[in-house]
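Working notes, beginning with the structure itself.
Missing here: one protein chain of the complex. Every other protein chain is in place.
Think of it as A and B in the order they're written, each chain with its own count starting at 1.
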Amino acid sequence: MADPRFFSNRGPLTLGRLAEIAEAELGGAAEPDRRISDVAPLDMAGPDEVSFLDNRRYVAAFTASKAGACVVHPDFAGRAPEGMALLVTRAPYKGYARIAATFYPAPETVPGIHPTALIDDTAELGEDVAVGPFAVVGARVKLGAGCRLHAHVVIEAGVEVGAGSEVMQGATLSHCLVGRNCLIHAGARLGNRGFGFALDPQGYVDVPQLGRVIVGDGVEIGANATIDRGAGPDTVIGDGCKIDNLVQLGHNVRLGRGCVLVAQSGVAGSSRLEDFVMIAAQGGVGGHLTLHSKAQLAAKSGLMHDIPEGETYGGLPAMPLKDYFKLVTLWRRQLKETEKKKDG
Amino acid sequence: MADPRFFSNRGPLTLGRLAEIAEAELGGAAEPDRRISDVAPLDMAGPDEVSFLDNRRYVAAFTASKAGACVVHPDFAGRAPEGMALLVTRAPYKGYARIAATFYPAPETVPGIHPTALIDDTAELGEDVAVGPFAVVGARVKLGAGCRLHAHVVIEAGVEVGAGSEVMQGATLSHCLVGRNCLIHAGARLGNRGFGFALDPQGYVDVPQLGRVIVGDGVEIGANATIDRGAGPDTVIGDGCKIDNLVQLGHNVRLGRGCVLVAQSGVAGSSRLEDFVMIAAQGGVGGHLTLHSKAQLAAKSGLMHDIPEGETYGGLPAMPLKDYFKLVTLWRRQLKETEKKKDG
Partner (left out) sequence: MADPRFFSNRGPLTLGRLAEIAEAELGGAAEPDRRISDVAPLDMAGPDEVSFLDNRRYVAAFTASKAGACVVHPDFAGRAPEGMALLVTRAPYKGYARIAATFYPAPETVPGIHPTALIDDTAELGEDVAVGPFAVVGARVKLGAGCRLHAHVVIEAGVEVGAGSEVMQGATLSHCLVGRNCLIHAGARLGNRGFGFALDPQGYVDVPQLGRVIVGDGVEIGANATIDRGAGPDTVIGDGCKIDNLVQLGHNVRLGRGCVLVAQSGVAGSSRLEDFVMIAAQGGVGGHLTLHSKAQLAAKSGLMHDIPEGETYGGLPAMPLKDYFKLVTLWRRQLKETEKKKDG
């Protein structure tokens, strides 16, 4: 069971109810009235718990699992152990997500302003806003209904945060307009002065950074991530983007809808990612590039050119991923040939 | 116009005044008394706004721009659209920087100690210091005149910060001496105990880190950057260095004057960067190396050897950049030959 120190279980739930929640068909040893008390990983689940299989790597764990029920893709249903109830769906991870969120709903916001928080008189707070200890809310800030600012959050003057958004501990927001239902993690820094300066024999001359950070709805921004404000144009993050921990976005970067940037990746100034672009962990995108819709960049790759729509690039420097894999194969062959020559 | 929620416009200014500020010659359709109300990007500027062209990529945008005036290099002046006033200079980005800083000067510091800030009795504060809410200033700290500490900044015992320096939200300074007119961004961590320990069969033995971080004048340190203090010698950052977000400097690293370290780059312990060295984004420098004056390391490159004066290295492992480009060309040719063999 999830540790009750941190999570509160609303179960049990019947298999029939779980099938509804997961939009799944009941199969295997499933009796709709059977009660399931919790979710658990495949290798830890017991007979009154539900698990899921989403990754081919874990089929053996699935087959060996003692879970009472499992959310599973039809392709793998046949590999289930005897007696396991199945919740069969083509989207098992999503089905599991919904089940887990029903057992363990997000803690309800307790509205209220902590007495140590500082709220400027000119700030406008919507209904049911929660502001944690030592948070600082500056002049003319607007917080939508149900916003939740955790301890030590700083919202600088003029910033707007849409309804239902949550800002975790110690994050700082300046020069930005944030949409609804966003989640900004601990220590994230939005709206910093971008890295803009002119080279000059007498030293660098700072260029005023006169843009903002515009964040759409339903965006997640990871812990200790850094998002610089625009230099004149804005830095823009489209609806539904998922930005992981320690990601860096330079000034004027524009992300379309639903982009995913995995941990420690970075995008240099003025590059544009169209809708649903994905950058894997530690990937780097050079400045002034365009990654067209659904383009992907593999982990640790360094991109110097645009990526056409729907294509995946990888390597250093990044090239079409299939070319990169061929190149790696070629390197391995060359290595073997070198070995042979030595032996021969 | 820059969003008035965040920026305050001091315009309009005449073209003649702008030319003085930018150290530029008036050209094109320039009448010295014509009033310009604002700065704007090329593609958004209107007839009473001034823009700039600094990057060859944007010549088409320049030619199509509706900006009333533009700061431009003489080489591109001929590509201006009809009717555009030109401010011609060999340093257009610097010229624009000065114009933008005149329209939008940095907000003036309002001196004063926020009532929630904690200032140790033994701290010495210069004139006109500003200290934000919940900031903590420890014993024997010295803050020069006009220093500005934002909300939640922590300055540990003994630290000194020179006149005119600004420390953004939530940054922490310990074991360091910071020069004048520095800008330390939100969440930066200076003076951490470096990663120093001796390997031992009974476990790692921590080595006391007895040095400091010495920061020169006019240095910028990015958001969430981490600068460890020296192990015995100091970690040193020379005057005018520009360090971007999420950069890591290990113990005993020494940077000369005017070094530029772009986002997410890192320098391992005891390496030395002489004056005006540049490390592009996500670059990594191994320990105990020397990058001689004006050396450069390309983005994402991993350096295992010294770089001679003025040379640029790149790749993994890093080599002279021209060799790396040749190697990449070679790889592409080998790939093509492999394809041909398959087809042939």
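By our rule, contacts are C-beta pairs under 8 Å (C-beta built on N, C-alpha and C of every residue); 3 or more make two chains touch, one makes a residue touch a chain.
Everything quoted here is computed from the prediction, not taken from an experiment.
Set against the missing chain, the residues B:T14, B:N55, B:T109 or B:T226 yield one that touches it, B:T226.
Which of B:R34, B:H152 or B:K294 touches the hidden chain is settled by the complete complex: it is B:H152.
The omitted chain makes contact with just one of the residues A:V59, A:A91, A:A145 or A:L289: A:A91.
Interface note: of B:P41, B:G170 or B:G314, the residue touching the hidden chain in the full complex is B:G170. In the complete assembly, the contact with the undisplayed chain comes from A:L335, out of A:A60, A:A139 or A:L335.
Mapped onto chain B, contacts with the missing chain fall at residues 118, 134, 136, 140, 152, 154, 156-158, 160, 170, 172, 174-175, 187, 189, 192-193, 195, 197-200, 203-208, 210-212, 224, 226, 228, 232-233, 246, 248, 250, 264, 266, 268, 282, 284, 286, 288, 302, 316-317, 319, 323, 326-327, 330.
In the full complex, chain A contacts the hidden chain through residues 2-3, 5-7, 39-41, 44, 55, 57, 91, 93-94, 96-98, 100-101, 103-104, 106, 116, 132-134, 150-152, 168-170, 183, 185-187, 218, 222-224, 240, 242, 244-246, 258, 260, 262-264, 281-282, 299-300, 315-316, 328, 331-332, 334-335, 338.
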